[in-house]
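On to subunit A.
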Amino acid sequence: MQSEVQFAGFGGQGIMLMGQILAQAAMDQGFEVVWIPSYGPEMRGGTAYCTVVISDRPIGSPIIRNPQHLVAMNRPSLEKFAPTVKAGGVIFINSSIIPIGSGRGDVDELCVPIIEIAKELGNTKVANIVALAAFGTRSRIVEFDILREAVRSKFADKEKLIPLNLQALEEGRKAALAS
Partner candidate 1 sequence: MGKVLMKGNEAIGEAAIRAGCLNYFAYPITPQSEVAEYLSRRMPEVGGVFLQGESEVAVSYMIFGAAACGARVFTTSSSPGISLMGEGISYIAAAQCPAVFVNIMRGGPGLGGILPSQADYLQATKGGGHGDYKLLVMAPASVQEAVEMVMQAFPLSEKYRNPVMVLGDGLIGQMMEPVEFPEHLRTEPSNKDEWATNGMDTRRSNQRNLVKTLYLVPEELNAHNLMLKAKYEQMEREEVRFDTYNLDGDYQVLLVSYGTMSRVCRTAIDNLKAQGLEVGMVRPQHVFPFPHKAVYEAAARESCRSVLCVEMCMGQMLEDVERSVAGRRPTSWYGKCGGEVPTPEEVMQAVKSLSLKS
Partner candidate 2 sequence: MGKTFARPEALAETITHYCPGCTHGVAHRLVAEVIDELGIRGRTVGIAPVGCAVLCYNYFTFDFQESAHGRAPAMATGIKRVRPDLIVFTYQGDGDLASIGMGEIVHAANRGEKFTTIFINNAVYGMTGGQMAPTTMPDQRTTTSPFGRKAAEVGMPIRVAEMLATLQTPAYISRQSVIKPKYITKARKAIQKAFTYQMENRCFSLVELVSTCPTNWGMTPVDAVKWAEEKMLPYYPLGEFKTPA
């Protein structure tokens, strides 16, 4: 079994970090993983995206044109990548700033107003963690407890940020279960 997740949005939305935490969790759960960023000039303020490939076998091609799932953090990403997602996958939509849907009838669409949720937690910077939790809950690629541990270890050297991020994780999960 192999699944691929594309994370996409503006530079500064924490796209790379979301992918890295998912990859870490998948590795901790015993899967083979590859995380691939977009890199270069487009990182500086433009679009940013990364792909995470998770498999129970050694991963062949790390280059994915048609991912299983998409986490779209802004409208251009949704418009660009929604058509590439495989049927049956999850398309996560940051509905705080994306007023449209994916237009796909063959996928599981999940819309969460992550910025409002993060604002209520007191810091919009954790919107990506809300999104990651919501997507993780819906896609069930990794166990939630392992995802939580991955968040904890990612912020190990910024310990005072851990409680906020764990809270964001919980809120994201709730939002996914409620929708």
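Basically, a residue touches a chain if its C-beta (ideal position, glycine included) is under 8 Å from a C-beta of that chain, and two chains touch if they have at least 3 such contacts; residues count from 1.
A word on the picks: all candidates are chains of the complex that A comes from, given by their letters.
Not measured: the values here are computed from a predicted model.
Novice: Pick out the one candidate among 1 or 2 that is in contact with subunit A within this complex.
Specialist: For subunit A, the touching partner among the candidates is 1.
Novice: Could you please specify the touching residues of subunit A with respect to candidate 1 in the complex?
Specialist: Checking each residue of subunit A against candidate 1 gives 20, 23-24, 27, 32-37, 39-41, 59-63, 65.
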